[in-house]
Structure formats: structure tokens, C-alpha cells
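Below you'll find the structure I mean.
For this depiction, one protein chain was excluded, whereas all remaining protein chains were kept in their positions.
Right, chain A next:
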Amino acid sequence: MVTMSAQRNKIHPHKYSLWIAMGSITMMFVAFTSAYVVKRAQANWTAFELPHIFWLSTALILASSLTIQLSLKQFKDRNIARYKQLLTLTAILGLGFAVCQYIGFTQMYDRNLPLNGPVSASFIYVILGMHILHVLGGIVALAVIFAKAYSTTIKSYNPVPLEVAATYWHFVDALWIYLLIFLTLAR
């Protein structure tokens, strides 16, 4: 959707919308974590250690933030081949993150912490599950940009879609770091 360029825009409206949407998503996770805090202060709280594989997922998602940034740089330098490689790598790292999270879930399940087990475990599944959905949303966005990069008919050097995707990607990365720190400290 291209908006009317006749208007004088300081920031591209899509970037603006993204920032507001990120505020909105943040509120959703603030709600989850506040619910967690309220619940934790009540009786019957089972504390347990997070699966160690979450550290691996952390490494993967941090690396993917780096690759998407480099990919953006290559795009701006019109280095299209490198840009495509890095973009693919980012998506693969993102998928790797989701897989690691999933393995973490199965490990929790094996430790007798199923979804319908103690509330503390249920929270992990729901909160992290929602986060994975947001990462997958980012991967879909990358896939769309990627498909456009390969279509030969349109040659576009407009960096806005990629910039928007990169900002969102960093956001879900930061969201994960927040969740990891929160869940480690408030066990």
C-alpha cells in the first residue's frame, strides 16, 4: 500500500505505525508478565529452572539481529547477492530459534512440567508460545521481502520495507531478552 507521496512526511508512516504496533505488543507482554507477578505472589507457586537450551536460542536470535542489520547495509550498498544471503541466513536463524524453543518445551514436558501442570509452567508455555508466534510473523515478513527480491519484474531500491522488518526483528529479539531476564529473576 503506497500512501500519497504528495504529503510531507517526516517519518515514513509505515515506520510510525510499526512503532505504535510495537508499543501495543509490548503492552500485551507487560500484561502477561504482570499476571505472572501477581500469581507468583500467591500460594502454590512451583519454582523450577528454565531449560538450558534457551541459552542457545538466545545466541541464535542475537546472531540473527546482527545478520539482518548487515543485510540491510548490503541492500543499501546495492550488494544484492550478499543481501539475499544474509536475509536467508536471518530467516534460518529465526527458525532455529523457534525450534530450540520448541525443544525447550519438550524438555519441560519430560520433566513433568506439562502445559496443564503447575501454573508457573503454564505461564512459560503461553508467554513463550506467544513470543514464538511473533517471531514467526517476522519470518513471514522476511519471506515476503525475499520473494520480492527474486521477482525479476520489479526492481525496487526502496529500503523502507526492509527497514521496517529489521526494526521489528530487533524488537522481538529485545522482547525475548526481556522475557529471559524476567523469567530467570522472577522464578
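Worth a mention:
In this text, a residue touches a chain if its C-beta (ideal position, glycine included) is under 8 Å from a C-beta of that chain, and two chains touch if they have at least 3 such contacts; residues count from 1.
Keep in mind that, in the parts below, contacts and distances are computed from a predicted model.
Not shown: a single chain whose UniProt protein name, out of "Amino acid ABC transporter ATP-binding protein", "Cytochrome c oxidase subunit 1", "Xanthine dehydrogenase family protein subunit M" or "RNA polymerase sigma factor SigW", is "Cytochrome c oxidase subunit 1".
Residues 1-11, 13-14, 16-17, 20-21, 23-25, 27-32, 34-35, 38-39, 42-45, 115-116, 118-119, 122-123, 126, 130 of chain A touch the missing chain (whole complex, contact as defined above).
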